[in-house]
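All remarks here apply to the structure that follows.
A single protein chain has been omitted from the complex, and every remaining protein chain is retained in its original position.
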Amino acid sequence: MTWESVIGIEVHIELSTSSKMFCGCAVEFGAEPNTNICPVCLGLPGALPVPNRKAIEWIMAIGLALNCEVSERSVFHRKNYFYADLPKGYQISQFDIPVCHDGYLDVTVDGETRRIEIERAHMEEDTGKSTHVGDGGRIHAAESTLLDFNRSGVPLVEVVSRPDIRSAAEARAYAQDLRAVVAELGASDVRLEEGSVRFDANVSIRPEGAEGLGTKVEVKNMNSFRSLERAVEYEIERQISVVEAGGELTQETRHWDEEAGVTRSMRIKEGSSDYRYFTEPDLAPMVMSASWVDEVRVGLPELPAERKARYSNEGLDPDLAGVLSSSPVEVRDIFEVATAAGADHRRAANWLVGEVTAWLRRTETDPAKLPLGGEQLAELVEIVDEGVVSSSAAKVVLEGVLQGEGSPREVAEARDLVQISDMSAIEEIVAKVLADNPEAVDSYAAGEEKVVGFLVGQVMTASRGKADPKLVSELLRKKLSS
Amino acid sequence: MTLHELTIAEAGERLRAREVSSSDLLEAALDRASRTEAQLHAYLTIDREGAREAARKADADLADGIDHGPLHGVPVALKDNMCTRGVETTASSQILAGYIPPYDATVTRKLKEAGAVIVGKTNLDEFAMGSSTENSAYGTSYNPWDIGRVPGGSSGGSAAAVAIGSAFAALGSDTGGSIRQPASLTGVVGMKPTYGTVSRYGLIAFASSLDQIGPLSRSVQDAALMLEAIWGHDPLDATSYSGSYPNPSAALDDGVSGLKVGVVKELAGEGYEPAVETAVSAMVDKLSDAGAAVVEVSLPTFDIALSAYYLIAPAEASANLARFDGVRYGHRGEGATTEKLMARTRAEGFGPEVTRRVLLGTYALSAGYYDAFYGQAQKVRSAIQEDFSRAYGSVDVLVSPTSPTVAFEAGARVDDPLAMYLSDICTIPSNLAGHPAISIPIGLDEQILPIGFQVMAPALGETVMFQVAATVESLAGFTERPVLEELAS
Partner (left out) sequence: MPIDIDIAHVARLARLDLTAEELDGYKTQLDVILDHATQVQSLEGDPREESAHPLGLVNAFRQDERRPSLDRDEVLSQAPETKDGYFVVPPAMETE
């Protein structure tokens, strides 16, 4: 039985507004506990929420950047449940009319691009923070819980994808790309380690080709992109092994344990989660007029779709344009600088979405720390154009540049990758090879075209790979035909 | 006329004529309280020190030529579900025993800015849920007209204090009639403003889409003066109205000539005491004689208003009361886990009526029941608004009794929740629509118990409403006051 994994990702994004979602307390990471609190975010009797206009503009911006529709009219709902870090005993969130809906993100993994649909982006408020103290500080062994409400009421945008993701690698790519979009907008500092962006994965499996969805398991507590990928991978395998052993899967929430490398079932609390949603009576409905949406749109940096169109106009074919436009901003900035310095658009783009992106993934480097300048890329393109290095040697040159060995020309020299383009030098080697391979010469005369390839190979070997293969081929044919 | 019987308007005149000081007014109110509290239990907290300080300041300001307006130096009381910084605020619940808010409600701040002197916090039904004040966790209040009877609820303490003179006016809150009904039962004026005109910031919430703060006073003019001091847009309340506000105190002498008055057909008949209906009917005739065109109007949705209310209010309340979990303030029960601690806290802290409504509300919102109950009730509400709209197409105001009965005996309805809920049948529609309404005392029945007349107006119709109310007041000529056998203090 071959299995297909069906994955959806939920992303929570803490906005970097100055003040909280429903009150004027500061949004600030790392402050002394319970110093950024007021009647509203502490849930004191008599307090009332008033929504932050800037937060609504941010969620509209995020939605637009993710190709979503912005709802004309949207309302808040109360999501009712009891938890110590939820001061009102309900969270102000959105139920059936979110601010944004029906968007998508095009994600590329191993050269293949797939569209992951986004069901919705809605606005809500964050909860306080619980620290469990006792043995080991882990939730199951705590003796008591300390509560800090500084985070309570921070604006939170929740983006929910449709279950279109089909692999752990794709889940990771989606998460990284989405994070990059939000970072570029400036809506949030999206720092995983600080919790300003959080990912949950919904994972299920089904027989390949089947319709319908299997039992869904929610996986939480993945604190890095790597752990996201590992957790999803683990969960898929776990589900497959349960089902293949004849067992049944439970719809539940599981925690990723980074140390042990497994997901663990969280004890299901007594009583189902009946959130008893109803429209928030303390808040007025929101109307996102066309002119307001336009205002937000105009204030956005160039969006992926626009960028893709621009790249197309600059000569990139649609697929390449698409992949480049969804690349991280740092990668795209290099493209802009390189092409401004005169590099051919298509070649520069191919380098970036190909070798450079592969290097980033392989070395798990944050694009913000990519050690490549636009000028360097332009030079790389140039030396290939000039024939200074062959295109295969150029990949090695790039590697060297990324490792900090110097500029492309410097690396080419230092690593002895400079092609021999000097005709007389090549002629010498060609002549020697022809002299050494009389049978091949005869075969060619007898009509065997294929033998040219062999002879080219011989010349390349003799030149230790440094002869320009194009020139070699030309020269050989000339000589053989004469 | 003794000091404690003055209206705000009268007190203001004397203050500015230097005939009395704010401290004089306050001492009169405090003295009255000390003579009557044992029997009435109108107050939960009397803040003698704070009030005396405020009265001193009011007097000093006036002497310096600083005049904050009609409420300057006037002793008033606040229902104990309005936050007063540094002064215990309990909502008459055990769950908030000893709770001292770190902030003032907007209305508290506005009263202070208006120079009013806050005497103390009055008793209410726990979390404003009730129609008799018998649901208070700190003991009920009694009616100054007959201390074996209830003052109404939930603002029973405020009503009793104003009626007996231990405050010149008071603020109450009205969710289904909780200002108007006690005003009616104690022979004072009480009104509920248009929803959104008085800030709810700092009002301990019962039902968010229905609650409004309003005044209880000894005259219609006083009510207008109080209203004008506390209403206005508040950026801390997202349901607060930011457009232009009416000017009711300017219309009080305009009379009813040329106005169209609609008598609500559905608010009469079975369940209404004959004395109440007779008095209301007589007043309607007087209004007609005074120049109003009177017609009967039918609003059929009023018949299901009570049902809609008893789904919407508890549902919203069940969520509003979820914050009382023993974590950050108030009572905390025992529990080895947070879940157990919360459940113990709430079982110990909430009284039976509150528990009943929280259960009811939770049920009405729960999975599978939303559409049939809460969702449907919100649609009934739309229908009620339509009914009102249609009615106001042909009349300027609507009138009815405020309550089907006069004050009932303490204990008479506690065991019959449904009977208790019927007390609100005349008042609830205005809350559901968000419209203003006012109760004016118009006479006494044969048991010497007050009867209240209700005037309702469209949203932001306070001007025409007060206009009619002032006329009703003068036509009624009701000047009787309750006589309480004072115990030696």
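Think of it as A and B in the order they're written, each chain with its own count starting at 1.
As a working rule, a contact is a pair of C-beta atoms (placed from the backbone, for glycine too) under 8 Å apart; a residue touches a chain by one contact, two chains touch by 3 or more.
As the structure is a computational prediction, the values presented were derived from the model and not from experiment.
Asker: Looking at A:Arg53, A:Arg226 or A:Lys432, which makes contact with the chain not pictured?
Answerer: Spelled out, the listed residue whose C-beta touches the missing chain is A:Arg53.
Asker: Identify the residue among B:Ala9, B:Ile100 or B:Leu444 that touches the chain left out of the display.
Answerer: Per the contact definition at the top, the residue touching the missing chain is B:Ile100.
Asker: Which positions on chain A touch the chain that was left off?
Answerer: 17-19, 23-26, 32-39, 42, 50-56, 82-84, 130-132, 134, 139-149, 267, 269-271, 274, 276, 279, 283-287
Asker: Just checking the interface: what residues of chain B touch the absent partner chain?
Answerer: Within chain B, the residues touching the omitted chain are 99-100, 102-103, 194-196, 235, 238-243, 301, 303-304, 306-308, 310-311, 318, 322, 325-333, 335-344, 346-347, 350, 355-356, 358-360, 362-364, 366, 372-373, 375-383, 385-386, 417-418, 421, 432-435, 459-460.
Following the convention adopted for this analysis, only the chains that are shown with their structure count from here on.
Asker: Calculate how many whole Å lie between the centre of chain A and the centre of chain B, each centre taken as the average of the chain's C-alpha atoms.
Answerer: 58
Asker: Which stretch or stretches of chain B touch chain A in the complex?
Answerer: 82-83, 89, 91, 96, 99, 101-103, 105, 200-205, 207-209, 235-239, 315-316, 318-319, 321-325, 327-329, 338-339, 342, 362, 365-367, 370, 374
Asker: Give the list of chain A residues in touch with chain B in this complex.
Answerer: Result: residues 39, 42-51, 78, 80, 82-84, 87-90, 145, 147, 149, 269-270, 274, 276-278, 281-284 of chain A touch chain B.
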